[in-house]
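Removed from the display is one protein chain of the complex; every other protein chain stays in position.
For reference, chains read A and B in written order, and residue numbers begin at 1 within each chain.
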Amino acid sequence: MKVFAVRGKFENKFGESIMSDKPEYFIDENGLRLDGRRTDEIRPMTMEMGVLSRADGSCYLEWGNNKVIAAVYGPRELHPRRLQRPSEVLVRYRYNMAAFSVEDRIRPGPSRRSTEISKVSGEAFEPVVMTQYYPGAVIDVFAEVLQADAGTRTAAINAATLALADAGIPMKGLVAACAVGKVDGQLVLDLNKPEDNYGDADLPVAMTQDGEITLLQMDGNLTHEEFIKAMEMVKKGCDQIFELQRKTLISRFGSEDDVEALEGSIETEPEEEEAEELSEEEVPSEKEDVSDTGDNAEDVDDSGEKFKEDVADFDEQRESGSDEEDKTSDEDVKDEEDEASDEDVKGEEDEQ
Amino acid sequence: MSSEVVSRLKKDYIYNLMLKGQREDGRQFDEARDIVIETNVVDKAEGSANVQIGDTRVMVGIKVQIGSPFPDTPDKGVIITSMELNPIASPDFEAGPPRPKAIEMARVVDRGIRESGAIDLSKLCITKGEEVWIIFIDVHVLNNGGNLLDAASLGSIAALMTTTIPYEREGRGEDIRMPIREMPIGISLIDVGGELFIDPTYSEEAICDTRLTITSNQDGSICAMQKSGAGSLSEAQVLKAVETALERAAVIREKHLLNI
Partner (left out) sequence: MDHNIVIPGQMLSEDVKSAGHGTYVKNDKVYSLYYGVANLKDRTYVVPFSGKYIPSRKDYLIGVVIQLTSSNWIFDIRSPYDGLLHVSEYPKRVESSGMKRIMDIGDCAILRIKDVSKSMRTDVSMRERGLRPLKDGRLIEILPTKVPRVIGHNGSMVSMLKKESNCDMFVGQNGRIWIQGKDHEMDRLTEAIDMIEREAHTSGLTEKVQQFMNNDPVVEDDIVSGSDESVDQGSDASSEDNDDTIPEETCRKIDALLDDAEDA
């Protein structure tokens, strides 16, 4: 298919030796890359949530030939104590490559590379996780790379976001990650393996839905103009990933193999899609969405009520957890409730 | 970590059920959970398998590299088996170097492969005394639903059966298939109140004192055994366990390995 000019054993930028062939060119006359993508196109990505029964949240992700599984445990108790943060939760992220995930086996256990990636990836989530909700505790995120094919750290972050959502961790938004690089003097989105190995630059970025950058690394060489363009491209890449993440989340309870759950959620499905469209296309006119739902309110069942009680319960948790100011006023109410409850308990006992 | 303490009510419940020969998930004492094996799941590995036994999930990858033989076996390839109890797999597992439990399991898996002669190591010699193929078996535990050892053992042989020796990659001729001669399968049983239970879940493992693993070959011979845990077994129990393990191994071999 392609003419290969160089052949032999190389080292990639992590010092890992690789047997590979450097292609003569990366982008053909039609502007397409070796794998047939346009320069601004990401590789196909699929995600599946809730794949590990022991974890509080999990997600398996395939992106190109990357295969990554992420799990979240917590919030849970943090040991050793000296790591505890008195007023917030610690987000502890562990990026790990399976020994067999790359050409040359890597020794199990942390390396300097994986330690750095773990650190910056964890920090990519700190701005979105509501850390003040669980003071002194830890949220553990484990990202295991089962098969590596360029862009593993970004793949891991994309999986970790959904695992966090699956675990019920409060977050201001999702995080998506994607890299831009340079080959043949052109910027390309989401590097594949040869582009990663022989390219002139690599710029992995993670960001929130409103464009806050939470991870940024770069190596290689980019001009100022190229960098500006690269950031635009990476934003578009992340937008595509957000869309895939959102679809995965929304469809989860529609595609459950649990037939009974499916039956229960059928009635809600059309509305969900409606809401989806509204929120993505008409952010400024979200009011329409609200009034829309108001109109439909008459013909819906009691499900709104049903969730009220959940919330009542949840309110209570939140009060002690975070809203310090509201606490006093709510406290009174709770005390009243409580007295009532004590009375009723006595009543029941009398009946006995 | 607090998750290590299992409530006495739960222990009692599981224990009392098991005394009646029943189990938490409705199985019989000699009934195993469903097994799903997928092979060639990792392109970067020379062989790989994803094994699910109920909720338990392990991935095994085989890497093959050129290295030096051991001085006492200059014309034989080398097998190195590693297993880590990754923190992704359970709230009880912690990051760090393998602990005794993980090392024991890796070594039991390794013994099964080695002692059965599953791999014809003499075919993995390139230059006597200088270069041989080194086979790395890496067991990556993803979800601990119990009975990790059987999953690791099964995943290892399944992954080896799909392995290619990469002569071409190293510029030394044509690739060959891994020289497999045998299909060892490890079967573990736990003892609860004198009764032996096959394929334990993690909560069943938490209440038992003793596990016995029997690895057997196609002809019904035994190639490795390991008693693990603080309890003891009677001779009758051991004989019964061997019988059960041989039967179960034959079923798994027939159903899951012969078609790989």
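Keep in mind that, in the parts below, a contact is a pair of C-beta atoms (placed from the backbone, for glycine too) under 8 Å apart; a residue touches a chain by one contact, two chains touch by 3 or more.
Note that this is a predicted model, so its numbers are computed, not measured.
Novice: Among A:174, A:230 or A:244, exactly one should touch the missing chain; which is it?
Specialist: In the complete complex, the chain left out is touched by residue A:174.
Novice: If the hidden chain were put back, which of A:166, A:196 or A:226 would touch it?
Specialist: A:166
Novice: If you put the missing chain back, which residues of chain A would it touch?
Specialist: Residues touching the hidden chain, for chain A, are 56-57, 74-78, 86-87, 89, 128, 130, 133-138, 165-174, 208-210, 245-246, 249-250, 253, 258, 260-261, 263-265, 267-268, 271-272, 274-275, 279, 283, 286-287, 290, 293, 296-297, 300-321, 324, 331, 333-334, 337-338, 340-341, 344-346, 348-349, 351-352.
Novice: In the complete complex, the non-displayed chain touches which residues of chain B?
Specialist: 2-3, 5-13
FYI, only the chains that are shown with their structure count from here on.
Novice: Let me have the rounded angstrom distance from the C-alpha centre of chain A over to the C-alpha centre of chain B, please.
Specialist: 33
Novice: Any idea which chain B residues touch chain A in the complex?
Specialist: 1-3, 41-45, 48, 55, 57, 59, 61-63, 65, 82, 84, 86-91, 95, 97, 136, 138, 140, 142-145, 169
Novice: Note which residues of chain A are touching chain B in the complex, please.
Specialist: Checking each residue of chain A against chain B gives 19, 52-55, 65, 67, 69, 71, 73, 76-77, 79, 94, 96, 98-105, 108-110, 140, 142, 144, 146-149.
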